[in-house]
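Note that this complex is displayed minus one protein chain, with the remaining chains in position.
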Amino acid sequence: MKLLRRTLDTAYLIGGVIASFFLIAILVIIVLQMLARWTGQVFPGATDYAGYCMAAASFFAFAYALNHGAHIRVSILLTALGRHRKWGEIWCFGIGTAISTWFAWYAIRGNQISLRFNELSQGLDATPIWIPQLSMSIGTVLLAVAFWDHLIRLIVTGSHGITTDLVDQSQGE
Amino acid sequence: MEQLIPIGIFLFVLFLLLGSGVWVGLALMGVAYVGMELFTSRPAGDAMITKIWSSSSSWTLTALPLFIWMGEILYRTRLSEDMFRGLSPWMARLPGGLVHTNIVGCTVFAAVSGSSAATLTTVGKMSIPELRKRNYPETMVIGTLAGAATLGLMIPPSLTLIVYGVTINESITKLFMAGVFPGLVLAALFMGYVAVTSFVSKDFDPDPEPPMSFTEKLRNSRFLIPVICLILVVIGSMYMGWATATEAAAFGVIGSMLLAATQGSLTWGTFSESLMGAVRTSAMIALILAGASFLSLSMGFTGIPRGLADLIASWELSRFQLLMALLVFYVVLGCFLDGISSVVLTMAVVEPMIRAAGIDLIWFGIFIVVVVEMAQITPPIGFNLFVLQGMTGHEMNFIARAAIPMFLIMVVMVFVLIAFPDLATWLPDNIRKGPAS
Partner (left out) sequence: EKWDMPMAYAATNFHSEVGAAFASCVTEGTGGELEIVTHPSGSLFGGAEIKRAVMTGQAMIGERLMSAHQNENPLYGVDSIPFLVSSFDEHEELWSIAEPYVSDALAEDNLHYLYSVPWPPQGLYTNKPIEDISDLKGLKFRSYSTATAKMAELTGMLPVQVEAAELSQALATGVAESFISSGATGYDRKVWEQLSNFYEVDAWLPRNAVFVNADAWSDLSDESKSVMNDCASTAAADGLQRSKDYTDFTLEELEKNGMTVERANDTLMGQLKEMGEVMTNEWLEEAGEDGKAIVDAYKGE
């Protein structure tokens, strides 16, 4: 049980770390593209690669952001529920689990469609689109897993285990 | 309208999901799904992925995480403190005190970034802690920030104006120039509001700044030099033709890292914290954008925005009536859609109305921007509200209420624009060349 817990939390964190590499990659690509332009070179497909990195930097971090309470929601009603809050949370995590699972399912399907039709990028890079789309499939699956994880924990232990990041919330102090 | 029942269901689901506390991005997806199922027989899931992939992997979006990262770095340097040390001796004497730094900061940063979210995170990360430290009323701090950050869309460069210009084939250079004066006027209106409230409101009782002689004030201004350099580098890179508006964000990140390094605050710890902070914030925004793009597709299939625009067209209104009708229309639409989507979804019907009424399309672009700015701060779907919620941890209704005065000021701005159309049209009419030539 403990091992499973550690594995899952590590998986979300790794997602976040991978996303951060892609964020750095966006910076590097943009800088290279500018250098190329100033020196009269071409960096074919730079904008497309930056776009793929953008997608990867988002999708890989979805679960990580959820785990740190970074995804936002309107919690007036939940607060108002007081000691019955658990039932409100179960509703929220239930809906979240359903939608994120549906999202992941179709992300994989969409990825397969790109592979089946051999869709190529329309830019200079001519990348087979299914390759960068893997970030979407993996990231959304990770998000769905995170939702199932929190939902089950919520039902079993009564608490969902999302810790709001102190650094994020303490900016005021 | 036989569509009344489906529209009702649609709105019900929207309020149910958002109101009950489902995460915003996922709630939007859920609503969009219901819309697809109600209004079209096309496969909802496949269409969603097509749309979400293309919106999430877009090149123009890359500036957003970079500007957010820049904000995270600056927030972890002494830069924000320094900026306030430099500004406070000058601003503190103004009625409203340091709240003005929110507005001035947003105005300046608006000239660097094309989006309101990036403006909001960068300025907010720096100013919120400093203003709270000095006991400024929270509603004032949050409200002015929510409102002033929307200047990112009006003061060039502006993503909204690019989309508008491409949609109706107007010169983007001209649109950009048209935004300059209205942007400054709107900023002035915000500052005027702050000044007046500081006299009227009892809550407005910040800690006084220590008195300072003029030479001391000047000496303290040296702390502003690094910030000014950074801003000059980012803006300069665009106007000197070194970088496009998107690439300028890279200058911002590297510049702020260099700044942090010279101050000695760039350690492995601050670097990785800023990076991971940026990853979390941009993932949060990306999930909402993904949901919003699917919702916009779903709305396109439902035909609701276009139907409403058609309805207005059928009333055959006078010029002023038309503008008022469109104001109400876009405010209502702006409650549920992001600004760019509402422009794209309706322009096909609205553009001919505007041309027929003899309204200048450059001027109308600025009108649209003001309305889109309002959409950023109106609940239930208001982007700046979401970002501020993520940043401050306040409840949505608190932030939305804090932003109401800003919303009203923007309504006033619409009438100012109608009364003085030259505000928008004078600059583009009188300068034919681009900024660099």
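Labels for the chains are A and B, by order of writing; each one numbers its residues from 1.
Assume a residue touches a chain if its C-beta (ideal position, glycine included) is under 8 Å from a C-beta of that chain, and two chains touch if they have at least 3 such contacts.
Quantities reported herein were computed from a predicted structural model and do not represent experimental measurements.
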Point to revise | Absent-chain contact - pick from B:Gly8, B:Pro43, B:Gly192 or B:Gly269 | key: B:Pro43
Point to revise | Candidates B:Ala245, B:Leu259, B:Leu326 or B:Leu388 - the one touching the absent chain | key: B:Ala245
Point to revise | Touching residues (missing chain, whole complex) on chain B | key: 40, 42-43, 46-47, 50-51, 54, 59-60, 157, 162, 165-174, 176, 238-241, 244-246, 297, 300-301, 303, 344-345, 347-348, 351, 432-437
Review point. Which residue numbers on chain A touch the omitted chain?
Key: 33, 37, 40, 42-44, 46-47, 113-114, 117-122, 124, 126
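Keep in mind that, in the parts below, only the chains that are shown with their structure count from here on.
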Practice item. Report the inter-chain centroid distance for chain A and chain B in whole angstrom, where each centroid is the mean of the CA atoms. Key: 24
Review point. Okay, in this complex, where on chain A does chain B touch?
Key: 16, 19-20, 23-24, 26-27, 30-31, 33-34, 38, 47-48, 50-55, 57-59, 61-62, 64-66, 68, 70-79, 88-89, 91-92, 95-96, 99-100, 102-103, 105-107, 109-110, 113, 132-133, 136, 164-165, 167-169, 171-173
Revision key, fill the gap. Interface with chain A, chain B side, in the complex: residues 17-27, 29-30, 33, 45-46, 48-50, 52-53, 56-59, 61-62, 65-66, 69, 75, 125, 128-129, 132, 242-243, 246-247, 249-250, 253-254, 272-273, 275-284, 286-288, 290, 380, 386, 389-393, 395-397
